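Of the protein chains in this complex, all but one are displayed in their positions.
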Amino acid sequence: MKYTDEYRDPVTARRLIDKITARATRPIQIMEFCGGHTHAIMRYGIRQTLAPHVRMLSGPGCPVCVTADTDIDYAIALAHLPSVTVATFGDMLRVPGTRASLQQAKADGADVRMVYSALDALEMARQNPARSVVMLGIGFETTAPTIAASLVQAREMGLRNYYVHCMHKLTPPAMRAILDAGEVRVDAVLGPGHVTAITGWRAWEFLPRDYHISCAVSGFEPLDILQAVYLLVDAVETGEAQVANPYARGVDADGNKVAQQLMEQVFQVTAAAWRGMGEIPASGLGLRPEFAAHDARLAFDVPLPEAAPTPQHRACRCGDVLRGVIEPSECPLFGKACTPARPVGPCMVSGEGSCAAHYRYGGTLDG
Amino acid sequence: MRPTIAMGVPWMDNKITMAHGSGGLLAHELVEQVFIKHLGNPTLSALEDASNIELADARGQLLGQPVMTTDSYVVSPIFFPGGDIGRLSICGTVNDLSMRGARPLYLTAGFVLQEGLPLEELERVVASMAATAQEAGVRIVAGDTKVVERGSADKLFINTAGIGLVPPGVQVSASRARPGDVVLLSGTVGDHGLAIMTQREGLRFTSPIRSDCAPLNGLVADMLATCPDIHVLRDPTRGGLATTLNELADQSAVGIAVDERSVPIHESVRAASELLGLDPLYVANEGKLIAIVATDDAERVLAAMRQHPLGREAARIGRIVEEHPRRVVLNTILGTHRLLDMLTGEQLPRIC
Partner (left out) sequence: MCLAIPLRVQRIDGALAEVELGGVTKTVSLVLTPDAKEGDYVLVHTGFAISVLDEQEAQETLALFAELEEASRAVEEQAESDEGQAPEA
């Protein structure tokens, strides 16, 4: 398959791994901010292979992991309203709110449907004029433009029964929050390739400028990741800080202007509640007043979620895992009360969650 | 095995959810904690694809080695590329019997029909069952029908039970894998599950993927003719190849090493999986089998498989090892290693 197989060649992978391990003179900690990277790194066994020369840290890049549990509660409350259908991406179905997940709510009779695209939710609204379809807007800068596009289209079509419960988050503020907190040593950042396709790589210039940390924009095939890791290790060893773009086939300096313009048209930047991290100013998106007619927060008679999310289970340490402060195995619930079959926190629910990835792919091989 | 104590979050455990039906860990736990708990007996608790039963004459002389099994079919949509619920209901039960090395003989068929089901659709399903039964050489000897109100069943559900005879000298069981054995796979994986998924509403894609739904008793008979001492046979249905290998690793208390590169997957299945963010190793198959054989028998059995129309793409995919008992480890396409865990709930398409 073109643009895929060529970036999975095992011989080149071995070469890159050897280069990385030869270049690193001391353990280097690289944080990735993308659930897709967590998943790929685990799936291809990259994490184990690069240790101990390179330690891959997982940051808060899994959108379902960082969605406030009270936001999920709100979605469930909407789904229980008799005329409402909640449309959601599959990732979100099993994530627990403070009491239940959307899947659990579905078992209880709430109308929750899985979609693959905001376009599906739009179509659902078009075909069912008597129902209110609420699309759950989760995801970072990659997904937000698609939701924005659906809202513009809804307005053009005069589709009054299409709404969005906007929970989108922005990556750079999350990165800053982690780095400013100083809880974990981050030597370099593996840049999220598809977020960067939208934002452009200039969006990461603040990392070398304000933190003297390099960022290499990485795609999701194993050779993309290994090449980006090598560039970062090299930069750390030489003491330089810069933004590199080895994913040049998909990403450029300024990003997707059309997508950015659509986001600007539909969304405004707001403070947002990040599960496990509390509220971060100017880190999320909300609908602009011009789109108020499609804003799920305004349309329904359900109490809005509280600003500050509360931890769902007292011993749950997802917040610390999300900030890279502890490894999943250091959480007292990991593998005991909290497993992929019975997840307590979102890091275990989502396939890209750090804990789920650790449990599935990493566990027993370490010992 | 894995910890199954559910501490601290009771609300997730008091209702059945779709995750319990996906063949993964939750489904297994449901079986252990509800069904085996009340119904358990040595035969049932062995959790084989088909169970050994004893039939004896008046003098107490055992008559052959009969095996029995049952399965219910609830797939939606009921017609899909490459098959339908009727064909599936025959193949599934024929295959469960075949996975014990048995020659399938007789099936029963019970139907739960939803009010409003078009007769023409019912007839298509039943005709398909007849054709598949003939293909497999089995006879349907008993049946039942019930009708339920609109909304109680998704068009129709079918249950089939089957009985077969294991030839003398054949002892196929999920607990017989031994270190040094070779793991063989009869063909491509992911076809059935992806064929069903492509029919889901709103997917907006067309694909050439067809269900692999097929009766495997002919293939199994050829394999046993070449090598009566096949240790293990199992068809990787719900939960896919990965889940089934985990079950076998657990039941035989051995480790399994799988070579990712050697697992055959059709290009369109790979493409569709990439698009949906699914892993074909966890997707259901309905016309494939895993065979675990002694290392000296591997070449011979593989050759016999490749001679049969349902085994043309058969491949050696792994080995049984002493290391990491009860765990399956994947040698990835990159040459690195990682754990290949069992499916826990449902595998959901992801955006991330």
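We call the chains A and B, going by the order they appear; numbering starts again at 1 in every chain.
Note that in this section a residue touches a chain if its C-beta (ideal position, glycine included) is under 8 Å from a C-beta of that chain, and two chains touch if they have at least 3 such contacts.
Because the structure is predicted, anything quoted here is derived from the model rather than measured.
Peer 1: Using the contact definition given at the top, list the shown chains touched by the missing chain.
Peer 2: Among the chains that are shown, those touched by the missing chain are A, B.
Peer 1: Return the single residue from A:12, A:242 or A:270 that touches the missing chain.
Peer 2: Here the residue in touch with the unshown chain is A:12.
Peer 1: Quick one: say which of A:159, A:175, A:259 or A:285 touches the chain that got left out.
Peer 2: Answer from the full complex: A:259 touches the omitted chain.
Peer 1: Of the listed residues B:67, B:214, B:263 or B:351, which contacts the missing chain in the full complex?
Peer 2: With B:67, B:214, B:263 or B:351 as choices, the missing chain is touched by B:351.
Peer 1: With respect to the chain omitted from the figure, which of A:85, A:142 or A:339 is a touching residue?
Peer 2: A:142
Peer 1: Against the chain that's been left off, what residues of subunit A make contact? List them.
Peer 2: That gives, for subunit A, the contact residues 1-4, 6, 9, 11-12, 15-16, 18-19, 34-36, 61-63, 89, 116-120, 139-140, 142-143, 145-146, 149, 153, 192-195, 197-198, 220, 223, 227, 246, 248-251, 256, 258-259, 262, 352.
Peer 1: State which residues belonging to subunit B touch the missing partner chain.
Peer 2: These residues of subunit B touch the chain that is not shown: 204-209, 267-268, 270-272, 274-275, 277, 350-352.
Everything below uses one rule, namely that only the chains that are shown with their structure count from here on.
Peer 1: Of all residues in subunit A, which touch subunit B in the complex?
Peer 2: Subunit A residues touching subunit B: 1, 4, 8, 10, 13-14, 35-36, 39, 42-46, 48-49, 62-64, 89-91, 93-94, 96, 99-101, 103-104, 106-108, 114-117, 120, 123-124, 139, 143, 222, 313, 315, 333, 335-337, 339-342, 344, 350-352, 359-365.
Peer 1: Quick one: in the complex, what on subunit B touches subunit A?
Peer 2: Against subunit A, subunit B makes touches at 2-9, 11-13, 15-19, 24-26, 29, 202-204, 267, 270-271, 274, 276-277, 324, 327, 329-330, 332-339, 341, 344-345, 348-352.
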